[in-house]
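Structure, as structure tokens:
Removed: one protein chain of the complex. Kept in place: all other protein chains.
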Amino acid sequence: MKEKERKEVFQKVNQFKIERDTNIVDLVNNLKGTGFNAKRLALACEIYYKMIEDKDCVKFFGLAGAMVPVGMQQIIHDFIEEGFIDVLVTTGANLTHDIAETLGYHHLQGEVHIERLDDVKLYEREMNRIYDVFLPNKVYEGIENFVSKLKIPDNNMSVSEFLKFLGENIPNNPKSILRICAEKNIPIYCPAFTDSGLALQLGFHHQKLNLNHFKDMLEMVNLAWDAKKAGICIVGGGVPKNFIFQSMQFCPNSADYAIQITMDRPEPGGLSGATLNEAMSWGKINKHAKHSTIISDATIALPILFWYLKESRVGS
Amino acid sequence: MKEKERKEVFQKVNQFKIERDTNIVDLVNNLKGTGFNAKRLALACEIYYKMIEDKDCVKFFGLAGAMVPVGMQQIIHDFIEEGFIDVLVTTGANLTHDIAETLGYHHLQGEVHIERLDDVKLYEREMNRIYDVFLPNKVYEGIENFVSKLKIPDNNMSVSEFLKFLGENIPNNPKSILRICAEKNIPIYCPAFTDSGLALQLGFHHQKLNLNHFKDMLEMVNLAWDAKKAGICIVGGGVPKNFIFQSMQFCPNSADYAIQITMDRPEPGGLSGATLNEAMSWGKINKHAKHSTIISDATIALPILFWYLKESRVGS
Amino acid sequence: MKEKERKEVFQKVNQFKIERDTNIVDLVNNLKGTGFNAKRLALACEIYYKMIEDKDCVKFFGLAGAMVPVGMQQIIHDFIEEGFIDVLVTTGANLTHDIAETLGYHHLQGEVHIERLDDVKLYEREMNRIYDVFLPNKVYEGIENFVSKLKIPDNNMSVSEFLKFLGENIPNNPKSILRICAEKNIPIYCPAFTDSGLALQLGFHHQKLNLNHFKDMLEMVNLAWDAKKAGICIVGGGVPKNFIFQSMQFCPNSADYAIQITMDRPEPGGLSGATLNEAMSWGKINKHAKHSTIISDATIALPILFWYLKESRVGS
Partner (left out) sequence: MKEKERKEVFQKVNQFKIERDTNIVDLVNNLKGTGFNAKRLALACEIYYKMIEDKDCVKFFGLAGAMVPVGMQQIIHDFIEEGFIDVLVTTGANLTHDIAETLGYHHLQGEVHIERLDDVKLYEREMNRIYDVFLPNKVYEGIENFVSKLKIPDNNMSVSEFLKFLGENIPNNPKSILRICAEKNIPIYCPAFTDSGLALQLGFHHQKLNLNHFKDMLEMVNLAWDAKKAGICIVGGGVPKNFIFQSMQFCPNSADYAIQITMDRPEPGGLSGATLNEAMSWGKINKHAKHSTIISDATIALPILFWYLKESRVGS
């Protein structure tokens, strides 16, 4: 390799210093010159910023994992409020938990040592555990009460139409994801909706409900098809990841931007841990796409990403 | 702690020897006296065996991950044929790939070094990659051809009714999961069915299809409710894991046996990696349940589990 | 559980908002009220801060992983300069790479897609790869030149004495870990020193060198024994983790504070992934110790930890 070529490809690793007046944009810019997941996080910040700046880009956001229970509800709400998300695909669980918090209930945490918890005692206390976060059973009673009183206008709505109806009929709460999506007309897709506590209670109380899942699927394909450009942010993987990607697969323009935050890895062959390069073989993202995968707990990476985007947008 | 007590709890680690005439049952029995994931695999084998022997036990099997593409189709088929599964919950992807193989198409593999693959070139060759396994685009054309010709008797069937219809109308193939489930009347639930290539093609060709997902959800709750005893085997986690567990949550008898094979871990709080102890806090498995989680690629642990069960059953 | 008791243990999860004027201390304080690894990171920040404030606490820092190549050299240097480390235990690799940067050579990075790298071509270009960071062979020549000219005063020094000698004889460079440790009289222990490129070149050029590893081991035990209180920060695990912990095991006062940043997990039984609770069974940390494990790439967590500590210390 010629010396000239090498200079074009490789630069010095940035042995950066954190100063007193460092801010999040400085930090991310510094991390961009390092390696491993710090660099990938910096690249993801930069790519998401470009997605926002690119007026032609439709921004798809796939959200899996217990992000609402763990305290990321306001952050996700603010992603939507700031205009960083155009289409949300998520799990029934996150919606169930969003309703809980929106109705005024709370997930709990505390000074617990995970190694010493006794799940049998938690069961007796009616405290459902999600790693080190807890949801008392009585919250489900509150959700059930809300769900049982719903006047559902059409039993054959699509899931996304139903979720918009829910967002319009839930109390106003400045952190509610369902509410802000309804207000801003951001569609929420939830392909595995019946795999949730919310759907169970709907099913128990509204026996004729038959939400049209195929309508959602076809709408989603149309959204992907119609996008001049597409950008994707995946948190955690799972069904939301696959649902966004399968919609891209048959489009004339597959995704131009893609980032994912996950703890899963490629070697066992599951989709959640699959690289974004692999998605190129399927035509889900295109060969010129800017992309970055961060191996990180989303509870760490997502706030940093949002903080960077908010701070970067100040001057724009 | 008194010496007497200690003896009751702790035994010597088994520094076992593999002899010429070792068989899989010997090996697993030896591993039971070790630790880490070897011991957990041995416990899982033992627990699944008890599930089979227990005539009151309904055996729920949750299957996520690209298990059919990677070569586990026959093993899963044989789990069903041998009577080791009473209710199957899986992903749309595994069903799509099952149809591909059942129609006579094949997933491909080869002497490839994953680090040197060029996904852009694979895209040009129309070869879709799943880690180190490949599916040519033309297979999707074959599935599309099959799907487009289906005479669907009722657009409002539940997903499981539709999957039974599919299994009855697919060519007879001694490794087909859909076929053996239809023949043996084993229900297949697929809560995220529209998150699959199969559903996309159904949607494109059968525009009025509106499978009733809520019907599946309620049926599944009834199956769990009616089971005298329940046993659960989870491969990979994901929606199948949650769907089985949410059905158990409100039952008078939560699960008595539970095993899971996964590469996910509890610390990032996702359900796939959650411990089976955590499920006790929710009342999804009961406090007396025998359970074991194996951190292993399922392509290694699942064949060993099946081999052990088949060999153990010889004399019974 | 009585309602009163529950309130004492559990609090509401903090659905926090990132505002325009958020700083790193605010963010960490907010994360403390969440869960999963975000909370653990916040707890680790708080614990390290307490270690610094506690004048009786000797702060042991175990550093494994390719932290210098990836761009964390200045951060680690600044941990030492700020007085956040009293005893450093690290790998020969980090020292080798510290010398490279200190001598004016550089690790390289660039706009590379890890999936498309050809390691055979890199070998031909004499570019050694560490994931997505690179070290040209010629850097080793520079290190060799430096090493060959060393006038080693005593072939039977301990490794830490030798490393102090190195730090005193290396060019002054404001990011050098060896240099700042020598200047501030912070001992560096490196139990697996001969497992490094630096040691290989020393061995080739100074055939009589026989550094006394046992002297280091016994000194380290004395340091642990003499500490009124001990605090431990582990980055990555490995030999540095075990070496610090084995020194604590027989002390009258085992560690009072402990944090670790790692991607390893407990289930396969290795020490790097072992929980800090497990260390209590050995008497390596005491039963009242404040401790936190963060499952995170250190390239993300370490800068955040340092930033928090630096910012928190402004007013103190």
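Just so it is clear, A, B and C label the chains in written order, and each chain counts residues from 1 on its own.
Keep in mind that, in the parts below, a residue touches a chain if its C-beta (ideal position, glycine included) is under 8 Å from a C-beta of that chain, and two chains touch if they have at least 3 such contacts.
Worth saying up front: this structure is predicted, and the values here are computed from it rather than measured.
The residue touching the chain not shown here, chosen from C:9, C:112, C:150 or C:200, is C:200. Note that of C:40, C:265, C:290 or C:310, the residue touching the chain absent from this view is C:265.
For chain A, the residues in touch with the chain missing from this view are 35-37, 115-119, 265, 267-269, 295.
Across the interface with the omitted chain, chain B contributes residues 1, 6, 9-18, 20, 22, 27, 31, 33-39, 41, 66, 69-75, 78, 101, 106-113, 115-116, 124-125, 127, 130-134, 175, 263, 275, 277, 295-297, 299-301, 303-304, 306-307, 310-311, 314.
By the touch definition given at the top, chain C reaches the unshown chain through residues 64-66, 69-70, 93, 114, 119-120, 122-123, 127-133, 156, 191-197, 199-200, 202-204, 209-218, 221, 236, 238-239, 242-243, 246, 250, 263-272, 274, 277-283, 287, 297-299.
Please note the rule applied: only the chains that are shown with their structure count from here on.
Using CA-based centroids throughout, the chain positioned farthest away from chain C is B.
Inter-chain centre distance (chain B to chain C, centres taken as mean C-alpha positions): 41 Å.
Our note on geometry: chain A versus chain C, Cα centroid distance of 33 Å, whole angstroms. Within chain A, contacts with two or more other chains are made by residues 66, 69-70, 127, 130-133, 263, 277, 297, 299.
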